[in-house]
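Take a look at the structure below.
Of the protein chains in this complex, all but one are displayed in their positions.
Showing subunit A:
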Amino acid sequence: MKLLTGNDLVSGDVVWWTGSGWSRHVAEATDVGDGGEAIARAEEGARRVNVPYLVDAVATADGPRPAHIKDRIRALGPTVRPDLTLKPADPAAGSWVI
């Protein structure tokens, strides 16, 4: 599957395309198939995200898991600061990245 991601223009937060908008949570991302580039152009033009781009991902029971470690780190947060990730209370969150 393919996901569309970028950084929120104002906050810089990592965001994922859900089909109708942007979410900080990759679990809410949707497979954009072949339509990702058109969505990216439209959304960048609407000034909501910076540098949107497509990433490969694998569908899992817990939702999409980006194929590359860089995008998994983007999705969760820095592996060295669990307290600053999106799942600060989940001790197993780091294993999802690695």
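Operating definition for what follows: a residue touches a chain if its C-beta (ideal position, glycine included) is under 8 Å from a C-beta of that chain, and two chains touch if they have at least 3 such contacts; residues count from 1.
FYI, contacts and distances are computed from a predicted model.
The UniProt record for the undisplayed chain lists the protein name "Sulfite reductase (NADPH) hemoprotein beta-component", from the options "Multiple sugar transport system permease protein", "Sulfite reductase (NADPH) hemoprotein beta-component", "ATP-binding cassette domain-containing protein" or "Integral membrane protein". Looking at subunit A, the residues touching the absent chain are 7, 9-14, 44, 47, 50-51, 67-70, 73-74, 77-81, 84.
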